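Note that this complex is displayed minus one protein chain, with the remaining chains in position.
Note that the chains take the letters A, B and C in the order they are written out, and that residue 1 is the start of every chain.
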Amino acid sequence: MTTYPQSPDAPAKPVEIVSRVVIRFAGDSGDGMQLTGERFTAETAGLGNDIATFPDFPAEIRAPAGTVPGVSAFQLQFADTKVLTPGDHPDVLVAMNPAALKSQLPITPRGATIVLNTDEFTRRNLAKVGYERDPRSDGTLESYQVHEVAITALTLGALEGSGLGKKDAERAKNMFALGLMSWLYNRPREGTLRFIDAKFAKKPLVAAANVKAFEAGWSFGETTETFAVSYEVAPAPMPKGVYRNITGNLALSYGLVAAAQKAGLPLFLGSYPITPASDILHTLAGLKRFGVRTFQAEDEIAGIGAALGASFGGSLGLTTTSGPGVALKTETIGLAVSLELPLIIVDVQRGGPSTGLPTKTEQADLFQAVLGRNGESPVPVVAPQSPADCFDAAMEAVRIAVTYRTPVFLLSDGYLANGSEPWLVPDAASLPTVDPAFTTELPEGGFLPYSRDPETLARPWAVPGTPGLEHRIGGLEKADGTGNISYDPANHDRMVRLRAAKVAGIARSIPPLAVDDPSGEADVLVLGWGSTYGPIAAAIADIRSRGGNVAQAHLRHLAPFPANTGEVLRAYRTVLIPEMNLGQLSLLIRGTFLVDAVGFNQVRGLPFTSAELVDAIEGLLGNGTTEGSA
Amino acid sequence: MTTYPQSPDAPAKPVEIVSRVVIRFAGDSGDGMQLTGERFTAETAGLGNDIATFPDFPAEIRAPAGTVPGVSAFQLQFADTKVLTPGDHPDVLVAMNPAALKSQLPITPRGATIVLNTDEFTRRNLAKVGYERDPRSDGTLESYQVHEVAITALTLGALEGSGLGKKDAERAKNMFALGLMSWLYNRPREGTLRFIDAKFAKKPLVAAANVKAFEAGWSFGETTETFAVSYEVAPAPMPKGVYRNITGNLALSYGLVAAAQKAGLPLFLGSYPITPASDILHTLAGLKRFGVRTFQAEDEIAGIGAALGASFGGSLGLTTTSGPGVALKTETIGLAVSLELPLIIVDVQRGGPSTGLPTKTEQADLFQAVLGRNGESPVPVVAPQSPADCFDAAMEAVRIAVTYRTPVFLLSDGYLANGSEPWLVPDAASLPTVDPAFTTELPEGGFLPYSRDPETLARPWAVPGTPGLEHRIGGLEKADGTGNISYDPANHDRMVRLRAAKVAGIARSIPPLAVDDPSGEADVLVLGWGSTYGPIAAAIADIRSRGGNVAQAHLRHLAPFPANTGEVLRAYRTVLIPEMNLGQLSLLIRGTFLVDAVGFNQVRGLPFTSAELVDAIEGLLGNGTTEGSA
Amino acid sequence: MTVDVALTKKDFTSDQEVRWCPGCGDYAILSAVQAFLPELAIPREDIVFISGIGCSSRFPYYVDTYGMHSIHGRAPAIASGLALSRPDLKVFVVTGDGDGLSIGGNHLLHALRRNVNITILLFNNRIYGLTKGQYSPTSEQGKITKSTPMGSLDNPFNPLSLVLGAEATFVARSIDSDRKHLTSVLREAATHQGSSFVEIYQNCNIFNDGAFDVLKDADTRDAATIRLEHGEPLQSATQSVIRAADGSLELVDGLRDDAVRHDAHAEDPSYAFGLSRLTTPTPIGVFRSVERPTYDRLMAEQLETARAAASDDADGMLGALLSGTDTWTVA
Partner (left out) sequence: MTVDVALTKKDFTSDQEVRWCPGCGDYAILSAVQAFLPELAIPREDIVFISGIGCSSRFPYYVDTYGMHSIHGRAPAIASGLALSRPDLKVFVVTGDGDGLSIGGNHLLHALRRNVNITILLFNNRIYGLTKGQYSPTSEQGKITKSTPMGSLDNPFNPLSLVLGAEATFVARSIDSDRKHLTSVLREAATHQGSSFVEIYQNCNIFNDGAFDVLKDADTRDAATIRLEHGEPLQSATQSVIRAADGSLELVDGLRDDAVRHDAHAEDPSYAFGLSRLTTPTPIGVFRSVERPTYDRLMAEQLETARAAASDDADGMLGALLSGTDTWTVA
């Protein structure tokens, strides 16, 4: 940390420069912690720090106040260098009540700063979460830097005469906390003040109260003696351009809208709400000006059915869901495979099996996406690796679906969906396009709905309304070429292989699997997919910073794999596959390439910490260096 | 062939003894070929031959008369030695019309005997199937032994004065054909005569006509000069006991009824009709006297839901379907995994993807059964290897489900379902039992619905109606022990691993994978699963009969694999896995055991012929002998 | 969406061999539909038939328009997506009593309540034909079938009561063999704005032969049916329907002057519902036909409103969306 001299109009207290900070806001579900975290993120993003965020909230709408299951948390990491994860553990914990303290303490490392709302530490509230004694005084917090702040009382004090009742006034206490943290980290205030004005435009009293609470928090930091210094985090070096902060669900929605527009196809979403995918429906429902149609169906089956019907009609059919919803869509995905029509199936994975852990993240739908259908039913699978990457992954999914006339899985997860990071906003005009290449004229020799493009093996897409190309398609096996029903054994074998070859052939259109192995001397390769990218990269950066050599590769395409995958894997002594499941990619990789990949598996509903991954990787490196010495 | 002297009351014509015969009856869907085949099978079984049958019919109820898609066929092989398949190709083809001839000729080897119903070879009928010239006279049948019989006319003639109209009389022509073939192979007549009487008990005119037609066919063989000799196939040496002929669907139904009775559990079937599984519903619906409840639900989801509800109530819940139905049941199977209740899911596989080839066989639902669910959702999978073996496989599925409190897949297929073979009827009293071990008393220390048996990891099964054990279960993640909702990360990881360990632990209760390798010198192992057993065993027998060495192993358990599987596989230079899919077991075996198994794959909707398998295996043996010489 | 050159039945006959059992009622319906389609004066390419699975659901293969033979029960959902995204098309759904009322019941009812612009033809043979004869949700209680050797236990649905309970705007019934009646019902159904539902009694001569004979046989049919005509009295050949004191519809002998006059356009579905409860004699014709905004029109309007407020510069609009309101620049 560097203390640097104050500029004249700088705050009265000294400012320390720090490189990276992890803050965790935790409080009751009703305390507005998500909003607080999001606002702090927005302020921080505007400063040019790199950031990653991780909202962590319960499945209940409002679990009983003051209980551990009712705690809602928001964690973010920001830094003056690349940020790959929201941080393993908070440097600063803001705990709005005893439940928040109790639930978050296990993940808060000794030495961390804890800001407590002391007003909530009543005997009753303590008892509610099983604190027999007050943790503030029984030694529990001994090794932490604790700041006890009467946040509720101070908020109420600030709002006296605001015209709000006590209950309403109290609700502004998250703004007090935000103000305090904004001061502590020297965040700009204007954005938040503007945000409050906009949000409560119709309730000026509330708006004014929130502003006052925010300012009271700020002043509290500046004036009281609780905090001796404040901190600053310099901007991170980032490529030039215009940035915004974006969550995975939003980036994914925008990627689909952009891809559809670039393909000249109207987007049609048939969906049924389910956590953590619902926000995609909500976002797209607000984008009718882009010609996006959203249809909240009676269930998942109708959702995908409607999307498939729309694809038949020449729209880009899309359906969004999570694991249990995919289960229901299975039969219709099989139909789409047989019909060979473009269709995007977004699966925002959550904890399973069954209803499982609806608000937690997991990667355990990979088998379902790649293999989970009756019959030989190949479907390409694409996965984003970070919240902002959801945009590119969505565009890639659309490219494949439209080019190859096939349903495509886009496998996101709860961590990507709600997490956020800065995104270099692309130039709309230069986004890639994909040509739907509708058949519009009767070809010479007649129209064959199941003829194939020699390069892609894609069949023609001729939509109702096109004169002369009237045809019927269905889920019974079709004769090669004509598409008429055929029970011929040889034809069935041919069609099964053609469909498989078409999907396998997509590998020719995707970039080879890239390996990050700067030293060229690594003998361990860490292979990941999906949202584990950040933690893996952070772990590897950490290991390399201490002189270790380890290579990283990350799969965007889970089916088919990039053409060089086997080659890449075989170049390393050991392949480690960390997954938030019991080893699904591992089985596919082992089975496909006969490589003795080792899994590192956790199914905790939480992203990996990079520290866990460092341990796992170093364990293998250790093996490497002691090779032959056993 | 041996001609042996006639006994005094034997037919006038010489009788030749043959060892094995493959007959194929083929005609219009309305011609009653299935019935004909079944009757011939019954007569043949009674003679003590070993038999295997293969009905092969179209998806339509009655496809247009006289067309190729409308042809319905029934093939059987019978012999004086072990019969493993219905035969690759017919020795005798009975073709009731030009469509039957046209469609079956490609699979009928030169030199075979063909019995034609010449009455149907009209110009119009020939044209309908695209015969420009009459195949009887244009040389097409040159290399066959053709018997032209005016079956229709002869039948009508025999029934003159029977009181039946022409149309009804004509319908008896399949009995003429049956009579003729019964004479030709010296089958006993009594069974068929009794059968006809029973079947048409309410229509004596029709019964009499059918008997007459049958006898006319018999006499025709005996008296006309068309057939110079008749044949006899001696009984096959078989273990002592009482035998019956049985189809896979029937054996499977009986296995479930027997297992339920032996477990003291009422069987509850929740099902929705679908080919080729519907007959199980039909059979069980007729077994109410065994306390079997059958519920034809509104769809597959309700079918399995009702079954699961019944399991919750202490019945043995069962649902029966085919691939598209499994797709719909996926979500509920996940719930059953989470609830840890016994449940049997029968999947009679058919050609896919999607609606596919409803009446054809395939093995392409293996991925779906083993891996096709959201989340980590392990389900044991058991597969029968022959029609009669469906009985034992069903009993085994019930044992696992009840012992381990888990849904279990029973993976049959269309070939097993409708095919038949002789079955040594087991003694009902000595069938194995399984103890549901209901918890009926409040255990000391309270009832923990998610406590576990230390050996099996099974949880208690305490059913409504048991005082003091009231509890609630559901699809959200449960706390280890109590079963209360838990969002705790460590608990989730523990529960996911517990469920996986429970299913993996089933391997301890199943026999090791047995290898048939009489010489002990084979270096190629053929590994199969499900209905490919017969063709593989036939192929291997053939190879061995010619001095080749090849080992065979067949998996009854697809999840978990027997404990010694890896060891077995690694003992062979080459492992060949023939499957009626694109390599599903192959991927699982390769991924699990890192063995470079080679697939032999066909997706033709038909069982393998043993000749194809011989080629495939010998190709590998060849490699073996030329090893090092390349 | 109108054509100059008059089309004929032949134009709507595809080159696929029809594969129903000889004598199946589906043939008559197919023929009636093919003969009726030219009347609509809609080009073939603008017509789509979507079906589920079942004997009836083979229908689309035989009509030379666009078509999809989808999966069991899902045709209304698929058709909804098509009709919503392509309001320029004329979309038909063909389904069976199993396909449409058993596995697909929910989709059917939701499509009807939404009033999506599709014409639904439900071939009711009171049996599962394609799977060879199990009872269906319209089979009479006690029916002996393959899956119910001691008789079925289920009380059947009355399809028309069911769809009326689901807010259907157009509800009708006809019979496979009565080409003239069927055609007139098809005409009204196909030109109705919104969802129309037509139950067509269809004979399955293999598994449920003669189910509707009393409505077809020359000697019984006139007494067994009430032919619904808007404004005309509710009467069979021998009986009349009058309004009982308690408000219910009552069947009385004779052709009476006080017979209730049919009102297909009653806003309140209660009247049509009451009518749907009459079974012997069986009313055939249009039970209900009322106007309500269609889902696809409402959706199109929202899109238009949203687009009207939007810019013409597609990339500009997309750029603005991607940037959002909270950006910063790294220079």
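Here is the rule we go by: a residue touches a chain if its C-beta (ideal position, glycine included) is under 8 Å from a C-beta of that chain, and two chains touch if they have at least 3 such contacts.
Treat the numbers as computed from the prediction; the structure is a model and nothing was measured.
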Contact with the hidden chain (one of B:V129, B:V326 or B:L339): B:L339
By the document's definition of touch, the residue of C:F212, C:Y295 or C:W328 touching the omitted chain is C:Y295
Touching the absent chain when the full complex is considered, from B:F214, B:Y231 or B:F295: B:F295
Given B:N245, B:T532 or B:Q552, the one touching the chain that is not displayed: B:N245
Contact with the hidden chain (one of B:L476, B:A541, B:A563 or B:A611): B:L476
Which parts of chain C are in contact with the chain that was left out? 102-103, 105-106, 109-110, 113-115, 137, 150-151, 153-158, 161-167, 243, 246-249, 260, 263, 266, 268-271, 273-274, 277, 292, 295, 298-299, 302, 305-306
To test your reading of the contact rule: which positions on chain B touch the chain that is missing from view? 42, 45-48, 191, 235, 238-246, 254, 257-258, 261, 266, 268, 270, 287-291, 293, 295, 297-299, 301-303, 305-310, 312-315, 317, 331-332, 334-335, 339, 425-429, 431, 464-476, 484-485
Contact set of chain A toward the excluded chain (per top definition): 60-65, 67, 69-70, 272-275, 278, 281-282, 285-286, 288, 294, 296, 298-300, 324, 354-355
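By our rule, only the chains that are shown with their structure count from here on.
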For the interfaces A-C and B-C, which has the higher count of C-beta pairs in contact? A-C
Inter-centroid spacing, chain B versus chain A (mean Cα positions, whole Å): 47
Indicate the whole-number Å distance between the mean C-alpha point of chain B and the mean C-alpha point of chain C. 39
Show the residues in chain B shared as contacts by 2 or more other chains, in ascending order. 69, 324, 354-355
Two or more other chains in contact with one residue: find those residues in chain C. 53, 71
